[in-house]
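The complex appears here minus one protein chain, its other protein chains still in place.
In order of appearance the chains are A and B, and numbering begins at 1 in each one.
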Amino acid sequence: MIVLLTDFGVADPYVGQVHLRLAEAAPAVRVVDLFHGLPSFAVQASAYLVDAYCQRLPPRAVVMAVVDPGVGGLRQAIAWRAGGRCYVGPDNGLFEMVARREGVESCQALAVPEHAAPSFHGRDVFAPAAAALARGLALNAQEAPLTRFPDWPDEWARVLFIDHYGNAVTGLKAHPSRHEIEVADRRLRRARTFSEGPRGEPFFYENANGLIEIAAYEASAAGILGLRLADPLRVLG
Amino acid sequence: MIVLLTDFGVADPYVGQVHLRLAEAAPAVRVVDLFHGLPSFAVQASAYLVDAYCQRLPPRAVVMAVVDPGVGGLRQAIAWRAGGRCYVGPDNGLFEMVARREGVESCQALAVPEHAAPSFHGRDVFAPAAAALARGLALNAQEAPLTRFPDWPDEWARVLFIDHYGNAVTGLKAHPSRHEIEVADRRLRRARTFSEGPRGEPFFYENANGLIEIAAYEASAAGILGLRLADPLRVLG
Partner (left out) sequence: MIVLLTDFGVADPYVGQVHLRLAEAAPAVRVVDLFHGLPSFAVQASAYLVDAYCQRLPPRAVVMAVVDPGVGGLRQAIAWRAGGRCYVGPDNGLFEMVARREGVESCQALAVPEHAAPSFHGRDVFAPAAAALARGLALNAQEAPLTRFPDWPDEWARVLFIDHYGNAVTGLKAHPSRHEIEVADRRLRRARTFSEGPRGEPFFYENANGLIEIAAYEASAAGILGLRLADPLRVLG
């Protein structure tokens, strides 16, 4: 199985071109579009989201993840392994939080073919590599280290993503001991699920991926609170 | 075949997580994303849309439908059968119009596993049940009645959905005898298809699912008329 996480969006022609390439190179392999709404240009924020969404993947899944403002520049294209799975994408920190949790068993730098479009390694470099790995084939690649980002915190106290309901996913883990947060000058208390709160009153809860998420029952928490990507928050207790 | 209708949107990571779960639990079953734009929080409006889009499904299709603001609360999770098909989702009225048309042959309340995320039964309760039904397996469930909503009208004279062209789908059936409607203080006449009207002049027509839909040739009827979700309309003749 190949699992895709990108910032390509779903309205543009980029995911489709990746699917075409995968269908040609690995016709028998299932491809799952896990998430194409990673925040554009925001590699660090995306690193926490990629880690959250990759925690329960099937064994032997091949993950292709792309948030890659430096595509075609100096950063390497890589494929690396941990816990029986492979990860393919840019070596720009996007995999830092997965690597911190899983460890890194091996890593290779991918050769970039001459015909590859400098603006679309997703189609011309990462998809062929993901297809080869999913089929158990060797890569055109040589051993290289995964670049690490030790200064990034284990949790990031920021809004990473706002979904279409207006719920705001953060980079903080929803430890059971956390009962109150502060965001946008408001104190929010914890609830178990949406319908526990009064309609239109923001709260936070442990989302289905283990993160603190800000929501409101039948209303847009982001709208009520004026939240935007990268807004900070703070655990009060 | 498993057919999905939800309000999860396509830009968020929810449909992808459902697909992952289905791929693990029923790898040989085809999954069709029929519609992920059901109106959020609007269960009654969604009930008419689910009915309209489910009228010509293949025999033995398993329908998983989710508009579920009460997820994790008191409402039951159910699986029910009619006309050779199965329907899985929340017992909150979302299936009322399908049940009224098809009847209800049997209904079961699904057990909610302890590990299920209270905010995401789509992934942790409905998808496993849909996968099991598509494979012909028995559910962890017991007989229970489908909750009915007898006060809801057979047709709903409201705007249920506005598509990206600006066409407005309503909950009224396009009986051939209906020739004129009133909406947003305008009288609209019936046409057969878009190009029959003068450019930019709103009209209504029978959409491809049998409902009255308001449109304009090469223009946004919703923009011209200022239509919004839940706006009322009236049949004049």
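Keep this in mind: contacts are C-beta pairs under 8 Å (C-beta built on N, C-alpha and C of every residue); 3 or more make two chains touch, one makes a residue touch a chain.
All values derive from a computational prediction rather than experimental measurement.
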(request) Among B:41, B:149 or B:165, single out the residue that touches the unshown chain. (result) B:165
(message) Can you say which of A:40, A:106 or A:140 touches the chain missing from this structure?
(response) A:40
(message) What does the interface between chain B and the hidden chain look like in terms of residue numbers?
(response) 1, 3, 9-10, 30, 32-37, 49, 53, 57-58, 163-165, 192-196, 205-208, 213, 217-218
(message) By the contact criterion defined above, which parts of chain A meet the unshown chain? Give residue numbers in ascending order.
(response) 9-17, 19-20, 23-24, 27, 40-41, 69-73, 117-120, 123-124
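Keep in mind that, in the parts below, only the chains that are shown with their structure count from here on.
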(request) Could you give the separation in Å between the centres of chain A and chain B, each centre being the mean of its C-alpha atoms? (result) 30
